[in-house]
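A single protein chain has been omitted; all remaining protein chains appear in their positions.
Each chain carries a letter (A, B and C) given by its place in the written order, and its residues are counted from 1.
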Amino acid sequence: MRFDLPDTPPGAEALRAELRAFLAEASRAWTPEIRARSWMGFDRDFSREVGARGWIGMTWPMAYGGRERSGLERVVVLEEMLAAGAPVGAHWIGDRQSGPLILRLGTEEQRRRILPGIARGELAFCIGLSEPDAGSDLANLRTKAERVPGGWKLNGRKIWTTFAHKSDYMIALVRTSPAPEGGSRHAGLSQFLVDLTLSGISIRPIRDLAGADSFNEVTFDDVMLKEDDLVGQEGAGWAQATSELAFERSGPDRYLSSYPALSQGLDALAAHPVPGAEVTVGRMVARLSALRGMSLSVGGMLERGEDPAVEAALVKDVGNVFEQALPEHLRGLLDPEDSPAELRALLAALTQLTPTFSLRGGTREILRGIIARDMGLR
Amino acid sequence: MRFDLPDTPPGAEALRAELRAFLAEASRAWTPEIRARSWMGFDRDFSREVGARGWIGMTWPMAYGGRERSGLERVVVLEEMLAAGAPVGAHWIGDRQSGPLILRLGTEEQRRRILPGIARGELAFCIGLSEPDAGSDLANLRTKAERVPGGWKLNGRKIWTTFAHKSDYMIALVRTSPAPEGGSRHAGLSQFLVDLTLSGISIRPIRDLAGADSFNEVTFDDVMLKEDDLVGQEGAGWAQATSELAFERSGPDRYLSSYPALSQGLDALAAHPVPGAEVTVGRMVARLSALRGMSLSVGGMLERGEDPAVEAALVKDVGNVFEQALPEHLRGLLDPEDSPAELRALLAALTQLTPTFSLRGGTREILRGIIARDMGLR
Amino acid sequence: MSELRGILVEQVERLVADAGGVAPLREVEAGTFPQALWDGLSEQGLALALVPEEAGGVGLSWGDAAALWQVLGKHGAPVPMAETMLGAALLSAAGVEVPDGVLALGEKGAPFGRHAAHAVKLDGARLTLHPVEGASPGANIGREPRDDLALGQRSAAGILPNSHGPRALRQGLALIRAAQIAGALERILALAVDWANTRKQFGRPIGKFQAVQQQLAAMAGEVAAVQVAVSNAARAVDARGLAEAGFEIGCAKVVAGEAATFGAATAHQVFAAIGITEDHELHHFTRRLWAWREEGGTDRAWAGEIGKLALARGGANLWPDLTARDA
Partner (left out) sequence: MSELRGILVEQVERLVADAGGVAPLREVEAGTFPQALWDGLSEQGLALALVPEEAGGVGLSWGDAAALWQVLGKHGAPVPMAETMLGAALLSAAGVEVPDGVLALGEKGAPFGRHAAHAVKLDGARLTLHPVEGASPGANIGREPRDDLALGQRSAAGILPNSHGPRALRQGLALIRAAQIAGALERILALAVDWANTRKQFGRPIGKFQAVQQQLAAMAGEVAAVQVAVSNAARAVDARGLAEAGFEIGCAKVVAGEAATFGAATAHQVFAAIGITEDHELHHFTRRLWAWREEGGTDRAWAGEIGKLALARGGANLWPDLTARDA
């Protein structure tokens, strides 16, 4: 386990200024509920605007619609978006996971077909991982793709797929051959690029407790995939999917989800001073600073091509605890009648969202198991 | 799981008044370190004084030196002792565990030999449970007693035995026959009353990190026990030992260990007001009140002859969390330079003691496992 | 628990359970008042349960009432019966005749105010009854109606006896919410245990995993603490009247608020994705827990009151004060 703070990339300051000007304008229309959902909010118009400014897929080669900027510059964009509570969900997955996967392991055709659209903020992605009997235990996946003449036939069911009903593509992890007896349960899985408009796909939105419909159940009934829809290597899906986890788990989306409440909480506390509040506020700010350092450190390691899998798990674990505790800390300082309506609405929305923070992207228990194993506990 | 608050026993008020007068006098000599150790403090003179007032073994029959008072009156005594931080360690185990065991399962001879001495505060007991390879896993005990003509021959080693070096007797749980193949690992254990002056016993005090020598390692080398030193039934030692656990785990010693710091903390905060401290103080007081209610409820159930094993585990678990958090809450309110010297000393002593709270009498993990099993998780 | 209380609890539990699980909870969210449930409970005389027999009520103790409120909480019963019980108890104590039907407590954010014909207001010791003339609908995070009311001229008034005190409404509501929290926590603990024994991952029920066991056991401790704190508070009201039970009620609301936070988080962690869905019953209880911890005074507010008192009394009085309140 090692964290080294990277240097700030040149041009970061100008980039931040640009982003802040953009976000100051865009944020006027955002309700507290939108800010609370942030990267769980889906707004294609907003994503297109972000794409038009070159802030999606910005590290990718120009040839694929990228801007060839550094990973640390990308982090600047992510940070600013989340600190503002921007509804980035329509491009978040494509930028964070699916785009990089295709860039790294996709065919040239796939790259040219997909990446520019993501970068323009026009193609939205979802990730098909969980199934009814495979949540934390992903090796238990049963959705399968069978080889047929000209391609693959896909059957099965994915669940909890965020934004499937609004997305253009899914990257699905499915079984292409049975796990070998006595071998790794993770063998025989492959990743596919699934066009969600194909026939045989039905998508049932699942409303969540906060009344939003970000979850879905996606059923595949003899869906015909082309040969070229396989991403990377057949049977190597597990390794491919997990190799991206450091990106998925270390970003500012793992510690900033509740940030807008902190910012507004400070103003509420200025308007309604609470004796002693400064100690709690200081603890939150100190954690925020440390988490940002951890996340940036992993960003630096990723930029250098290292594989900080465990460091990323640590960012997510400590970050999720922080994100979940933040609204509660504010509740512990300010009674509802002393809070402005907007903060109250933000906290109400966050309260219903926070349970997901330590579930999405790997539960707390799974993450800590990974960390423990890395420390040599087994 | 059920908690019913018992009614206050008649005479409780007068009893409290008596105790408070006694403790006000006695407590003058107590340093902060003594108060912090409380029932981990051994003071034979003090115990004799408590015994002389009829406050040890007070529920037992007169014939054995008891006072035939109710279990809830006994709780009044325990509470007052601990709230004052009294050094009750020399009679605590005899009153709480060993005396009741002998009363319930001992022979008439054992009762007459032992109980009056405990009640006078003259006989101190320790409990020989843990061994080097049997901590949480008590079924792994290896110390054994073999039948020999006229009694038993004891060999083996006990460790972490609190106050063995200062006690008169140990109640030792040892193996008298091997665990049956495929049967319960807890079968074949028996309890013995071991006179610690017998030859073949060597006691090595183990200093703890706070510099006190309450722990011991006790080695038995061909120690000859008499037939009559067996307590209860041969082979039933495990059931006998665990049947007392509700008494051991539900008493005020499971939530009041840090109480003296709360009391002194209030005065320190009066002398050095900290804005907003009242909220933290109120949370502690509310917890204290709820825990007292839980503990009293179990006391009432025990008095009625019920077996609140799980309720007792819950008292200990919630109580230990409270006892451990209390000094930290105070630290979170008062910096050392704002605290009077006595509170500083008390907190320093408690800080080094608190780790034991969730270890002694069953670790947190073991307790929660018991609770989980009772809820039907398996 | 007394035998009478046991029977009552059982009767009410049957009524509420027969109302159809979470179905009425969904209905009330859609704007329909579960009239049948309300009528069923009313027929048991519940609305007048805390009114003394000599005043035409049932004459239950607050201990009995708290046990009933716990049952209502356990089922998330979407009717303002607990509030109406409190309103009726206060009206009767102030010598005001209790009208039929739902009573709204207060004027702003009144629970189920839109369904009430009358509202009760307390100003000092002066209790007034008003016709409800209009309701601007609102909801708490539990999606329960919390309405701002337009009240007419008082239709009746009376003076609360000293035993109730000027904060009788707030304290009564705090006790109600604490009791409901106790019930809802009991429910989600049972749901989570059941789920843990059912849901399999890695080839075995997740309840076999020590991490799940440890969390649910810790939650059980919190549930127990709330139950005891609520019993203690209700007993204090029975022994000394509402006015003198502020400490115990406050303690109950503090512990209930803390436990609600911890319990809701733990249950969601155990249920994982399915627990987040609208279709699952869990959120009917966790959302109410989040709402109820705020109503009748937050745990923060009550802790502040209790703490202030303790600080003013000083360290030497803390323990004697606590034990002197024993019933």
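By definition in this document, contacts are C-beta pairs under 8 Å (C-beta built on N, C-alpha and C of every residue); 3 or more make two chains touch, one makes a residue touch a chain.
None of these values were measured; they are calculated from a predicted model.
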| item | value |
| --- | --- |
| Residue touching the undisplayed chain, where the options are A:L138, A:L245 or A:V281 | A:V281 |
| Candidate in contact with the missing chain, chosen from A:M40, A:A83, A:V218 or A:L326 | A:A83 |
| Sole contact to the chain not displayed, among B:E18, B:E342 or B:E365 | B:E365 |
| Chain not shown, touching residues in subunit C | 209-211, 214 |
| Subunit B residues touching the omitted chain (full complex) | 130, 133, 135-137, 140, 159-160, 206-209, 211, 215, 324, 328, 331-333, 335-336, 348, 351-352, 354-356, 358-359, 363-365, 368 |
| Missing-partner contacts on subunit A, residue numbers | 1, 3-5, 7-8, 12, 16, 20, 79, 83, 259, 262-267, 269-270, 277-283, 285-294, 297, 311, 314, 317-318, 321, 365, 367-372, 375-378 |
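Definition applied: only the chains that are shown with their structure count from here on.
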| item | value |
| --- | --- |
| Selected pair, greater C-beta contact count between B-C and A-C | B-C |
| Centroid distance [mean C-alpha coordinates] between subunit B and subunit A, Å | 51 |
| Separation of subunit A from subunit C, taking each centre as the mean of its C-alpha atoms, in whole Å | 39 |
| Distance between chain centroids, defined by C-alpha means - subunit B, subunit C (Å) | 37 |
| Multi-partner residues of subunit B (each touching 2 or more other chains) | 277, 279 |
| Where subunit C touches two or more other chains, by residue | 212, 300 |
